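All protein chains of the complex are present and in place, except for one that has been dropped.
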Amino acid sequence: MENLNDLLNGFYVALSFKNIGFMIIGVLLGIVVGVLPGLGGPNGVAILLPLTFGMEPVSAIILLTSLYWGALFGGAITSILFNIPGEAWSVATTFDGYPMAQQGRAAEALTLAFTASFIGALAGVILITFVAPLVASFALKFGPAEYFAVFFLTFCSFIGLGKDKRSKILVSLCIGFLLAAVGLDSVSGDLRMTFDNPQLLRGFDFLVVVIGLFGVSEILVTMEEGLAFKGKKAAIDLKVVLKTWASLPKYWLTLIRSSLVGLWMGVTPGGAIAASFMGYGLAKRFSPNGDKFGTGETEGVLAPETSAHAAGTAALLPMLALGIPGSATAAVLLGGLLIWGLQPGPLLFVEQKSFVWGLIASMYLGNIVGLIIVLATVPLFAAILRIPFSVVAPIILIICAIGAYTVRNSGFDIWEMVIFGIIGYIFKKLDYPIAPLVLAIVLGDRTESSFRQAILGYEGSLSVFWSNGLVGSLMVIALLLLFWPIVTEQIAALRRRRASASSAS
Amino acid sequence: MEDTQAERGISRRTVELTVACLFLLLSVVAFYDNYTRGAGWASDGPQSGYFPARLAVIMFLGSAFTFVVALRAKPEIFVTYEQLVRISKVLIPLIIFTIGIDWFGIYLSSALFLAIFMVWLGEFSVARSCVSAVAFVVATFLIFEIWFQVPLPKGPVEALLGL
Partner (left out) sequence: MEIKGLTLVVSACALSICGTASAAWEPTKPIEIVVPFAPGGASDQMARTIQGAITKNNLTKTPVIVVNKPAAAGGEAMLEIKAAKGDAHKLLTTSSGLYMTPLSSKLPVSWRDFTPVAMLAQDEFLLWTYNDAPYKTAADLMAAAKTGQNIRIGGAGSKREDHLITWALGDEAAAKITYIPYAGGGPTSVQLAGKHIEGSTGNPSEEIASWRAGNARPLCLLSPKRMAYKEKITDTTAWSDIPICAEQGIKFTYNMLRGMFMPGGVSNEQRDFYVDLFKKVQDTAEWKEYLARTALLPDFRSGAAFVEFLTVDEQRHKDLMDKAGFLAR
């Protein structure tokens, strides 16, 4: 109850015209930053940070967190419309969001994505409101072995065995891992697979690869079929929003599951990117429509967006409660807190009560403001699909190039993007799955280094992976998920046999 | 079905085999690099080449399997020549655009890329295309250089204008 009281005081702090104004500015800037690939939440926050030095800490952090919400919302827009993930965590949104747009359901997909984001973020804020200290201390239990187990779990939930083209899944996965390993190895300090080339030294950035594999290759595939976009007949009025909302309640299970996945990944902190993949993977595994995922399935948009935002929001919790950043944006915000003279950590909740609760209240408000703004823009964004392809295609390519460049300020990355665009095209035509490659590029390096850190700390012994209940159960769940398709197959076969046996008798 | 036989193009098997060969080659290169650096299990855990070397082996086996399967696959068309021409209408300008960035900076290249694309493939009027291109580039400049202070590659024109 004390928390509720504090929260009400927080609303009192956050609900001034000035602060609401900052929320709106922050969300709008965030959408811009989120839409443009390469400019991300961390960029936006970092760039605005110096401007906030003179502001009141509460207003400053409201502006910056609102920008963060805006970026979280905005990442989905280009993913759905053009198959270009504006942010790393919206890659999984493309899997079903883009097919929906192609079928003329862009407005529906955008509404789903935004609403799911909102629900996820709400789940995150509720977590922060009520159980912050408890959850924060749980995050401390995660050593390298537990990290490895979480990443392993993500891989298992997303990939799994079964389905055809196993050799191609495997090859795609290996390429992803190998690309992730290029560059400086953080555990040994060795340069791996760089062949003394200064460009390879930097390794392959995930976003550059994804912009090529998804965005550029999609333009090539579209061109193959002629000069037109498929999503032309997109309905563009606000009624779609209401209609889509009416269909939401029946997906309650997916929404809850994805929120939990996201909260878990945000706190532990596996991060929003891993959360989005895991949310998608689990929804595909357990939804009755799982087979249709990838063809424009509603749940395929809801699941990753909910998870990503729950994680993105929950990632702010370790920052506030422990002073450790759960994400890159949180890291920049952390710097900001220090500059405003606030020391993050458990004491923050005691020493700066009005700041903390003002911030938490602003998370509720900022997300509501964000949702209203982005929903209002749905028709605008859906209308982009009506612009002739000969105008949109070069603009998309230019934005992709800018995005690839800004990730690391390197001209070479634009070439990398073009090459991965061609690779993506060939992969699509030859039925090589791209998702395993992308997942391995995102998490490969971290998975490997946490494995090796765990072994190092345990004097070279593999037993570290079942040395306590937490890591042991994570590993078991991961293996269960990995073999889940085979298990369900067996169960189904058993049932069929029984059914035929009973009908025979 | 009769139509597909009339259409001519690159055979899927050729592409499949070429890609598999490339992957085989890449996996050998990756294996070589990691093996020479140390791919064993030292007293304190795996060396830096341990995992990549093993992944390279898996990739080699997977690609070899794909290669064999492709050898026995039915003949199919990967891409028809007609489609290839359409793709190159985007791909070649894109490559020229990318080369242009190195020489003229991203703004001038983008403007030319957009304008030429609109006139050539969209059959817009030259005036309309140029205005759109300039407007787009100015907007990009404002967003990146001024508001978000993200420097993008610039060339001699920007230097002349003192930007």
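In this document, chain identifiers A and B correspond to the written order of the chains, with residue numbering beginning at 1 in each.
Following the convention adopted for this analysis, a residue touches a chain if its C-beta (ideal position, glycine included) is under 8 Å from a C-beta of that chain, and two chains touch if they have at least 3 such contacts.
No experiment lies behind these values; they were computed from the predicted model shown.
The missing chain, though absent from the display, is touched by one residue of A:G143, A:G212 or A:G281; that residue is A:G143. Of the options A:R202, A:K292, A:K353 or A:K428, the residue whose C-beta touches the omitted chain is A:R202.
Although one chain is not shown, part of chain A still touches it, namely residues 42, 46, 49-50, 53-54, 139-144, 183-189, 191, 198, 201-203, 318, 322-325, 328, 330-332, 334-335, 338-339, 341, 343-347, 408-409, 446, 449, 453, 456-457, 459. Although one chain is hidden here, its contacts on chain B can still be listed: residues 44, 149-151, 162-163.
In the analysis below, only the chains that are shown with their structure count from here on.
Only residues 12, 15-16, 19, 23, 26-27, 30, 33-34, 37, 41-49, 51-52, 55-56, 58-59, 62-63, 65-66, 69, 78-79, 83, 86-87, 89-91, 93-95, 97-98, 101-102, 106, 110, 113-114, 117-118, 121-124, 132, 136, 140, 143-144, 148-153 of chain B touch chain A when the two sit together in their complex.
The touching residues of chain A, when paired with chain B in their complex, are 32-33, 36, 39, 43-44, 47, 167-168, 170-171, 174-175, 177-178, 181, 185, 187-188, 190, 192-193, 195, 216, 219-220, 223-227, 388-391, 393-395, 397-398, 401-402, 405-406, 409, 411, 414-415, 418, 421-422, 425-426, 429-430, 448, 451-452, 455-456, 459-460.
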